[in-house]
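One chain of protein is taken out of this complex; the other chains stay put.
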Amino acid sequence: MSNIILQVSNLKKYFPVRANPFAREQKFVHAVDDISFSVKKGRTLGIVGESGCGKSTTARLIANLMPTDNGVIIFNGEGVGEIGGLELKTFRKKLQMVFQDSFASLNPRLTISETISYGPMEHGTSKEDAHLQAHDLLAKVGLDPDLFASRYPHELSGGQRQRVNIARALAFNPEVVILDEAVAALDKSVQAQVLNLLQELKAEFELTYLFISHDLHVVHYISDDVMVMYLGQIVEMGPVEQVYSEAAHPYTRALLSAVPSMDPAHRTQKSPITGDPPNPINPPSGCRFHDRCEHARAICASLVPALMPVQSSHVVACHMNHPSSGYEASGPVVQSAAAGVNP
Amino acid sequence: MSSSAHISGRSYWSVVFHQLKHEPVALCSALVLLIIFFAAIFAPLLAPADPYATSMIHRLQAVGTTDHLLGTDELGRDMLSRLMFGGRLSLLMGVAPVFMAFVIGTSIGLFAGYVGGKINMMIMRMLDVFYAFPSVLLAVAISGALGPGMMNSLFALTLVFIPQLVRVAESVTTQVRKLDYIEAARMSGAGSFSIIRVHVLGNVLGPVFVYATGLLSVSMILGSGLSFLGLGVKPPEPEWGLMLNTLRSAIFKEPLIAALPGAMIFVTSIAFNLLADGVRSAMDIKR
Partner (left out) sequence: MFFYVIRRLIYAVPIALGVTLISFLLVYLAPGDPLNAIAPSDAPAETIAALKVAYGLDKPLPMQYGLWLLRAVQGDLGVSIASGRPVAAEVLAAVSNTLVLAGIAGAIGVFFGCLLGALAGYWHGSGIDRIATFLSVIGVSVPHYWLGMVLTIIFSTWLAWFPAMGAGPGGSAEWLWDYAHMRHLVLPALTLCVIPLGIITRTVRALVADMLDQEFVIALRARGLSNITIFKHVAKNTAPTVLAVSGLQLGYLMGGSILVETVFAWPGTGFLLNTAIFQRDIPVLQGTILILCMFFVALNLIVDIIQPLIDPRMVRA
């Protein structure tokens, strides 16, 4: 499988909770809890989940914007930031990120051209070359360089700013671009334009995308593969068409059924998720979704399900989907105080 | 690339400047300050008499006497000249400590804010101790401990203002540090110095500058106040606060003259404050 460009193994990140200083033990938010996955070159991996599921944290960990508590990130076969592996500064050229808040992503004091050329100049490009490159990139993302190069962020619209952010990311000639809710803050019509731009750029520059979003429609449109996260863990992963049409995990099914449908033949069903929203400080035992799942059984409360294949590259972490897990034989789940689950 | 219509955006400071032009009060204050500064700087050329020349015969001449437009003080020296020369030291007491504190305070605040964590906490805690002193008390205490003299007073005032400016700088730096464009800068592989210089500094200087301009009038009043107490400028140097002190005994005979130096401090102080207010609101509108 030599076309795997990014391999993430056992990624973990716990944030300490600032409780009162007299508490006996330190509490942690289990933001990202031991996840492993790989990204194939040239494909777009969509990462979906509700707020707080850990997808943005995962992105920042991969981009090395915060230290991991555990885990290995391998880029093109080399470990990132490790001795003998890929140097951090070189890694920065290969993996870039576009953030959600287009305005906060741009230094209000710098012109657009200065913003885009800052990175390459840091890597040794001369000022003239960097600015010329910025000009070309602006054209590539659909902004007229003569009009925009000397402007300031507050003079641009949201969509235009996001294009600038994309141009800035491309200035490094990266191989992978992480888009963290990059279109979430844009109007629908602008969203469509930016998404199309991203597709064009991907083809032209042979990029690999990690597309993080909570919007299932958008993810469906742009992704080749999709990964569903819940409470810091991966619950389902696979080619996007397959996961969307034959979702195996109850959570995925619930997410998909909650998406408002325009098709009268497939009307939106009532969401089968019950129970309280999850607490990332004290996650449920066993399968984290068990207290909100209508199919839960005793084994779900005690044993953590592993990611196992359902079909070729479609994997899911759910006891119900794996006959060998003991799900069939298991009795009903013991009623816990928090759950409102029907056995 | 064609050289057609190269549209240049308005940078932050040019917008502020433009905004200021529409604030009549701020402009008036700036004009007043300009006149005062001008008179002070060019005092040797403009003053009608020698500010040190005493004359026992012409003591405490009233305002409007020939030769002495604003009268004479208790030692017969020409008031107008004393006021003009006095402006030099009084204005210095206003500007110098604030400037020094601005430079030092911003540096410390930037460092503490960017580094964060335990080092930040340590620095800020140490400064909190200085914060526990009311400014006047601290200035008087340091100045008193060091003894009379202008340099001592300048030192004391600088020391008083540094904690305040560090606080503002650190607070802004901590906020800015969390913004996405700083993360984006880190993503570009830039080193910390570069990030601070290019991205953080420009965005921190604004708020700190606004705060510092508010301190100008305080510094002048406090500095002249120290001289008034006998702790700052020493006689026979002319300085508005010191003049107020030496003229105190004259309030019965020539109250108008005795009040003149204070009136200068008052006017300058109002001008500083109104200008600072104008700058602040000009920068606010932009945000």
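As written, the chains take the letters A and B, and residue 1 is the first residue of each chain.
Keep in mind that, in the parts below, a residue touches a chain if its C-beta (ideal position, glycine included) is under 8 Å from a C-beta of that chain, and two chains touch if they have at least 3 such contacts.
Everything quoted here is computed from the prediction, not taken from an experiment.
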Identified contact with the non-displayed chain, of B:Val233, B:Ala258 or B:Ala282: B:Ala258
Contacting the left-out chain in the complete assembly, out of B:Leu60, B:Ile142 or B:Val200: B:Ile142
For chain B, the residues touching the chain missing from this view: 125-126, 128-130, 132-137, 140-142, 144-147, 217, 221, 224-225, 228-231, 241, 244, 248, 251-252, 255, 258-259, 261-263, 265-266, 269-270, 272-274, 277
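The definition used in the following text is that only the chains that are shown with their structure count from here on.
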Computed distance of Cα centres, chain B from chain A, in Å: 51
Footprint of chain B on chain A - complex, ascending: 63, 65, 88-89, 92-93, 96-97, 99-101, 104-111, 115, 118-119, 122-123, 135, 145-147, 150-152, 155, 165, 168, 172
Touch list for chain B against partner chain A, complex: 1-2, 4-12, 179-181, 183-191, 194, 198-199, 202-203
